[in-house]
Structures are given as C-alpha cells and as structure tokens.
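Quick one: this structure, given as structure tokens, is what I'll be asking you about.
All protein chains of the complex are present and in place, except for one that has been dropped.
A, B and C label the chains in the order they appear, each numbered from 1.
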Amino acid sequence: MTTTPSSARIIVTGGTFDKKYDAIRGELTFDESHLPAILEQARVTLPVALEVVRLIDSLQMTEEHRQEVLAACRAAPERSIVVVHGTDTMAETAKVVGAARLDKTVVFTGAMIPYSVQGSDALFNLGFALATAQAMPAGVYVGMNGRVFPWNDVRKDRSSGAFR
Amino acid sequence: MTTTPSSARIIVTGGTFDKKYDAIRGELTFDESHLPAILEQARVTLPVALEVVRLIDSLQMTEEHRQEVLAACRAAPERSIVVVHGTDTMAETAKVVGAARLDKTVVFTGAMIPYSVQGSDALFNLGFALATAQAMPAGVYVGMNGRVFPWNDVRKDRSSGAFR
Amino acid sequence: MTTTPSSARIIVTGGTFDKKYDAIRGELTFDESHLPAILEQARVTLPVALEVVRLIDSLQMTEEHRQEVLAACRAAPERSIVVVHGTDTMAETAKVVGAARLDKTVVFTGAMIPYSVQGSDALFNLGFALATAQAMPAGVYVGMNGRVFPWNDVRKDRSSGAFR
Partner (left out) sequence: MTTTPSSARIIVTGGTFDKKYDAIRGELTFDESHLPAILEQARVTLPVALEVVRLIDSLQMTEEHRQEVLAACRAAPERSIVVVHGTDTMAETAKVVGAARLDKTVVFTGAMIPYSVQGSDALFNLGFALATAQAMPAGVYVGMNGRVFPWNDVRKDRSSGAFR
C-alpha cells in the first residue's frame, strides 16, 4: 500500500484566507498569519514547516512575487508543499510554478471567505490541500471547491467564485 | 498527469463530528447531520452523494453497524468514499472495511471537537479526507491529524486524542 | 419594585454591526440585516418590532438620514428603542435625537467588529442596549463598551475605538 510523506511545508502568501478585521480601520487587512492557530485547531501532528513569503492580496501579486513563490517551492526540502494564495490570481502563480517542473507536489489553495469570518471555507480548503500535497504524484495543482485541478487547466470563474 | 475522480460519496455514521448542542436537554446529541451545510460552506462543486447510515456515538457501534458501513461502501457506485465516524472506534470499523479489499478508496475521518463547537477540527478533517479519497490509490485509510494512515496500521491514542 | 416595559423597537441603520462578507466582491458590505437571526439566537421573548431605516456605513450618514432616524423614533409606539448605528458618527445622530426631547428611552449601539466576524462585540452590545432601553428613564443614550453614556456627553475616541 502506498505510503504518504512524513512532512510538509506550507508557504503563506496572504490572500482572503488570512485576512483579519481591523476594528480601528474598519476593514479587512493582514496582521499575522492565522496558520499557526489553524494547525493547532486542526490537531495536525504531521511535521509542517510554515514559511510566510508575503501577506498580500493576490491582485497585488507581481511577476517578481510569483518568482519568490517559485523560489520558495524550489528551496523547500519537503516533497509536499501547500501554497496559501489569494484566489484571484492563484491560477497565474500556479502556472509559474508548474512550468518549472519541480519534482515535488505543490498544491495551491485559498479561501473565498477569510478564516476569521463566519462561514469560512479556509479550514476545509487547507485540509484538502494538505492531503492532496501528500497523496498526489509530483506536479502542481489547485485544490479548491473539493476538487483537484492540474495547474495547466484551471481558471477562476469570477461570477461564481468557483474554479473550473 | 494523474486526474482525480469526478464524484465522491460521504457516508455519515455520526460521531463527535456531527454532534449538536441540545439547549433544552443541556447536552450534545444528534439531530440532523451538518454535512449538507458543511459542503455548502466549503463551496464544494464536486458532485458528492451524501448517505446517512447512522447518527450514533462510535462507542455504540456494534459489529452489525460496522457491517452496515461496509455494505454501504460496497454498494456505492463512486470510487472515492469518505466515512464520517466517531474517533473512538474508527480504527475498528476501518479494519472491517479494509479486510474486504474493495476496489475503492475509502477514507475514515471524524472530529475531536464537534463542527458546532468553537475550535472544531471537523471542517479541516473533512477537506483532508475528501482529497485523500480522490488522490490515493484503492485502499482503506484513516485521515486524521493531517496524516493518512493505512487501515491495518492505525490506532487512536486515548490520552492525547491523536492517531498514530 | 420597578417593572420594565413589555415591548421594544430596534431601528436598524447599518454600520459595522450588520456588515457581511461578500465572497464574490471580496469585501464587507450590506446584504440583509442580521437582526432577525440575532434575536432568535439570543432567545428573546420580549416582543420586539424591527424597523430597517437604512443599511449604510455611518460615515455616509447625512443630516437627512439622521432626521429619518429621529422620525422613526418619534413615530414608534414603543417606549424603549434601540438604534443600531455605525460607531463613527453614532454620537452625532444621538445628538439629533437627544435634542428632540422625546418621552422615550432611545439607546444607540453598534459594533467595532461585525456580527459575522470572529470575536464580534455585536451580540453583547445589542443585549446591553436592549436592557438599557428598558431600564433607564426617558432620554437618549449611547450604550457601548459596557457603559451607558448620555447623548450630550459622549464621543468616540478614534485611536482606541472606545467611547468616552
């Protein structure tokens, strides 16, 4: 029976997933990543390395930022990698990493509703991506909406907010 | 590149995952499954068949109940199956299904804290299991604590509540 | 022993209290008021009339809008009135209503964090205001931060977000 890897890396870039309400400014913004708290809540015992590359909205992602994500994936000693990313340009960054043909399983995920907001899909998506990163063969994927999409055949439908 | 299945089945048996606080009786009990609401919250677009076999505490699971779970797995037309189960005897039911050597991927999951309680691991675990059920080869697994365990090498550590 | 009124009115104007995350637009906005759901969650059995005057950010409140709030307070048959209002200009609208010297108890409240966001003060503040509206003599008050402020001696400290 196939066995799964014994560790994983989560690369954090921000996105809706990690936004937090700033009561003074009255808007959603970035403070610290919720990932450490989430891994505790999820009772994860798998050794997971957390790496915060950026905490930005994915609409602000430049080509340079995408190269940073690729560099982080390349440098990671782990074979299983989850990239937490804003959904708006997730497919674009996945293409940059996918084209590099790393011998690793890299799974992009994010959230349509922040972890800190009622009814969030963040926890589900992170769990989904962490399993995909362990169980799928080497390659780059988007894990959203309960589906695994290959990096070269995925786009976000802006009107419904779902990936296809 | 490997592609994942186009549908899945979630077989619900109850467990801590699905417990709800009954304000009149003042205790956690079973009402209706939270699964339909959870799949909506998670914005799942994968076609998922939901099948409620039982809504019981896994300490009340008898051999007959486990055979019901096996029968449901066997009868399912889907290749990817998640079984939501109480954690206390999850490993036992996984052994019953595992021994049947079905040509399907069956992933048991549950929660240490109910979905309806603050700080629950339910959403994460369901996402984790749904991905595992799609991405792993045929076999029976327990998906808990961010790890995938084969059915014949897993047990719950009662003192920490974690699977090993 | 003093008895409290047998009914109350909640006048909704929007504000942070009632903002909801719009997953498609990726921002907090107004949809429907959360008040009906909140009164059910709070298990309120007091007859409460709900009146939605506006669903706007209080920074967008014009003098005309404030006159609408005053008119709604004046027209209300109930003696106990809660006005749910954005915090930024709550004190200004309270002054407009206070100067009218109605023979009613009107309590302004709101939230620094939306009801729909983790860690919200909305439920607490609504309970606080509803009690104040029943228990205080006629007058206009701001009920925030666990304190009752008279309308003519209150302001929001923008740096801390607290009323003084």
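Simple rule for what comes next: a residue touches a chain if its C-beta (ideal position, glycine included) is under 8 Å from a C-beta of that chain, and two chains touch if they have at least 3 such contacts.
Please read these numbers as outputs of a predicted model, since none were measured by experiment.
Contacts of the undisplayed chain with the visible chains, over the whole complex, involve B, C.
Contact between subunit B and the absent chain runs through residues 16, 21, 23-24, 26-28, 88, 112-114, 116-119, 158-161. In the full complex, the hidden chain is touched by subunit C at residues 1-4, 8, 38-39, 41-46, 48, 112, 119-121, 123-132, 134-137, 139, 143-148, 150, 161-163.
Following the convention adopted for this analysis, only the chains that are shown with their structure count from here on.
Subunit A and subunit C have CA centres that are 39 Å apart.
Taking each chain's centre as the average of its CA atoms, subunit B and subunit C sit 44 Å apart.
Touching of two or more other chains is recorded for no residue of subunit B.
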